[in-house]
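Questions regarding the structure given below will be posed in turn.
With one protein chain removed, the remaining protein chains of the complex are shown where they sit.
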């Protein structure tokens, strides 16, 4: 005695890997399948279609298979409305809540497919039936008692992004995963072109930056990119901002060669001083305005009115008055930046890049640059079809990128 | 026309590297020296003494040399009282404030050397003259307007720990830096012996643990060490606690083989569920008490009344009600744990280990274990003479350590 | 005006990723396709079939597409005999020679499919028509003038291994790629079971070992595995053998604690002595027989008649008389070991593991263990469906593996 259900897959389901993944899911989770219909797209632009019955020993075995298939883009053949269950309490999800992917998703309510707003992975979907039906993702700490949360897998449709049909154009290189094997200069040119194209299309470029950008000498280049409008927003931590402003405050005024920074501990006093002075001034904007900070990334952000979010962490000194010390608040600020971004450039910051990456839909273009291949791999491993990683030194990457874009 | 000042060095100043460092500091910073007196300890247990005049072109050049010499353990030959300057505002240090090392330090007030309490690096020293004179470190965010902050380098005495005269005994191996070259099993035995000895002496063992401890299968071993009292306190993040409790909640009850965890994304729903259920229960202690969490590290902490601090970060899901989301508050909680600890075992957590390490005096024994050699190097590079690093897999380290200690 | 050709794909072409790869190849290399027939296997054990016309602008564009499709397992719909062209000189391949993959391959000669012997990647295929037709791979330095070398892509059939239908059994875990996320102890148990099963089936286990096995304390464990017959052959370098024998010669006889090896340079003199003494004795076997070497991996190899190959390199001291200093000769010896092996265990040796891996067909089971994730990734990235990598410390891995197998 077995149980079964029928799912459909549609689109470029072969070359996107969806069919392979569907078969693999069924077999790995111990199920069987019966292909009831299969129409292959006979040419490059024609889509394919598959209707597949999934068979398992019992409901307990069938359910996880169907769940994984859903997450991968399959839909139940006979769509029914999603099940909506009120959240039992603030910050608590009902049993069997549907946990989102980062792919575009629709939810079926009253026989209509409603797009889910603010797609982000590992969230719940909350449906608002007051007035026109709408749906959006909510993280756990956003759930309120009584929110109508989608439970089960029925009535949900996920569209993983497909491999673009055409690999030419400025974004064509963004299908390559980690490009350790690619000539560095030509890849930097490709990234510059993608940024330029994003700006030409009126898009927003968000740069996530770690302190290594400043240590390695990438500060002036990034400051120019901010000034010239190639970078619209900065997402960083307290340390990044302090290092950047310390360079402005002590780079030459004390006669010490900050250029060399030979011993990590040396000049740490400047670090504390910088924070102390910025606190005294009343914050970064005030410090720029009173002439304390005269150059660098933070200076350009203030002067050119670019958005920045500084998220606090437990290893911070200070912190600066601008640093958001509460992790939930900081996450919400980051979420806002992520939703605005059309292209995200992640530079040498595992913690902040993960935090931003967690909030991005799989359709946002992402470039991740780090000297540690493990960091690049970890960041790319999130199912975006439009992400590219580069294993290189930000201290040479940023100047070369700035030269490509500005000269 | 030059300026000069006289400093003294005392102790095992040759084999501790202090004399070498002193000469190097003077030469690197462009000064000259004149050794006025030098008495070498003629045998192993006899101390040495050096009085050295430091010469530089002007006060601007002399000052940083004296500062670095101070930080390394030299003292002004003619000790004067430390200069005390009131802090101009909350969270603001006066000009020229003295920034601490992590070594034991005394400050001279009213012609008496007063020990500085709660030694921690990159802090200010605040002197309390109400009643009996006392001094202690304060981080920037703890400074209050009017606090008497030490400025300049006069009247300060730093004692970097010396190389122990005797390398035998259970802590003898803790002078080796990163021990990648050492046979893994014998090093694990040494670490086990150091933990046992610390406990035998009534000491406190703090374990800083990352989620990889759970992923790699080290959870049951660590839980036993907590239960049996070899680990007195846990310092970790939200993710560690959630993974640990998810293992308890879903490891077997849902029939899914948590053991394999083949796909990092799989079972992520359990992650959210775990948080949601613990929120519903009212926190970790309540969840243990109502039988939701029946095993694992957090369970043992609650059952055996071990202290734990969960510090929040911007990449957290949830977070759990027990997680301290404010970075400054979390840092203060970590600071409390660090001050109690006699031996700190850091397991696969760069962020939390750095945060704890920042608060430790150089005299606290530290063992750092990570599979990434860069992490180990970064954590050890803080001037502790009693730290050891091991580049290994926590998934094999923890079970082998538990077996050494418990069987 | 376009050109085209028809290829066929057969087998579990969807879940093995072959269809996806075929579509991707055509699109990435600028071609078009027209699916002429597609039959999907409707259940898990039923194979699928696809006949696809590939269209390109001209022959110059079509050829590389067909070549890549071939290499991936597609065959020309109308099979013709392979083109055989005599090699113009020793060590020289004719224009357009077919360069092999590491997958099982047949070549069509006189209207018959002939299996290609000794499959190895990046070789030429040489057909012998004297007597019964046969074919085998030859590396460039094995090619002789007049050898009948296959040129072009016609008449060749490649069978990439398919994903096993059933993931249970002792080898089931060997589909997971790099298992950094997996609990270390349970993965070691799986590997032990796979070794035991291979031996139970009468198979041969080859261990590729780097000097880190000895440094990290894995020597005694590996020696036991050799003695007890779980490892049939050793492939290593001069350094591995010297370190292993140095441990036997100087581990206790000189009273120095070799266990600790704190300073890499210390005891280096023993390294040279060991080589010198083994040279004096006349080689490793003689040194064991005269009682110079009384324990360790090399000792067990000699005593139990296990095959070992020591391949020389430019960083060797000595070398030992047993070390094959010529790279081509050494490669041939390694090739012989690789062809015999049913399961290869690669331990902490990038150079030797690459050399062995280059000679392995994609059907040989491979386990790669290294503490550096980049090494594991590089070694697994060779298209074997039966390879698994583990990022761990060999110093804990080898003792735990030995315990699993022997106790």
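Order as written gives the chain letters A, B and C; numbering starts at 1 within each chain.
Note that a contact is a pair of C-beta atoms (placed from the backbone, for glycine too) under 8 Å apart; a residue touches a chain by one contact, two chains touch by 3 or more.
These numbers were taken from a predicted model, which means no experiment stands behind them.
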Query raised in the report: Which one touches the absent chain: C:334, C:376 or C:405?
Result: C:334
Query raised in the report: Which residue from C:118, C:134, C:204 or C:325 sits in contact with the chain not drawn here?
Result: C:325
Requested in this report: Based on the whole complex, identify which of A:160, A:357 or A:399 touches the chain you can't see.
Outcome: A:399
Query raised in the report: Considering the entire assembly, which residues of subunit B contact the chain that has been omitted?
Result: 14-17, 19-20, 23-24, 26-28, 32-36, 38, 40-44, 50, 163, 165, 167, 373-374
Query raised in the report: Can you name the residues of subunit A that touch the chain not displayed here?
Result: 176, 179, 181-186, 188, 215-217, 259-262, 264, 371, 391-393, 395-397, 399-400
Report task. By the contact definition given up top, give the residues of subunit C that touch the hidden chain. Result -> 60, 64, 68, 88-89, 91-93, 97, 99, 122, 124, 139-141, 255-256, 264, 266, 268-269, 271-273, 275-277, 279-280, 311-319, 325-328, 330-331, 334, 351-352, 354-355, 358, 372, 374, 381
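Keep in mind that, in the parts below, only the chains that are shown with their structure count from here on.
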Query - Superposing rotation of subunit A relative to subunit B, computed on C-alpha atoms, to nearest 5° - result: 180
**Report entry** Centre-to-centre distance between subunit C and subunit B (centres being mean Cα positions), rounded to whole Å
**Finding:** 45
